[in-house]
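Every protein chain but one is kept in place in this view of the complex.
Presenting chain A:
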Amino acid sequence: MANIQVFECTGCQKQFVQRKWLCPVCKGTSFKKAEEEGAGKVFSFTRIHVTSKEYAHLAPYTVVLIDTPSGLRITGRLSEEVQINDEVKCVEQDGDAYIFEKV
């Protein structure tokens, strides 16, 4: 299983998948990098059949929105089909993308 890299506000401990400059919760400006377990449940998904040239060789593929136990919501990719509430885990980081598989 691969971890998800997060940015954690040192003021209120809220975690973000994307880098922040100003915390939307407490307006803090200091963040530290942390790692979270890459696992969770499918919140929603779409199976993409038509895409841009750089992803065309992967189609059809599934883009998923995943809720982790620690309260993060992350967009990732799976090659297989999924349903809402399926359990998934992150298996690798491909460039800047998180790749998941069904558990």
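Quick note on the criterion: contacts are C-beta pairs under 8 Å (C-beta built on N, C-alpha and C of every residue); 3 or more make two chains touch, one makes a residue touch a chain; residues count from 1.
Keep this in mind: contacts and distances are computed from a predicted model.
Note on the omitted subunit: UniProt lists it as "propanoyl-CoA C-acyltransferase", one of the names in "ATP/GTP-binding protein", "propanoyl-CoA C-acyltransferase", "Menaquinol:cytochrome c reductase iron-sulfur subunit" or "ABC-2 type transport system permease protein". Although one chain is hidden here, its contacts on chain A can still be listed: residues 17-18, 43-56, 58, 61, 63, 65, 73-77, 84, 94-98.
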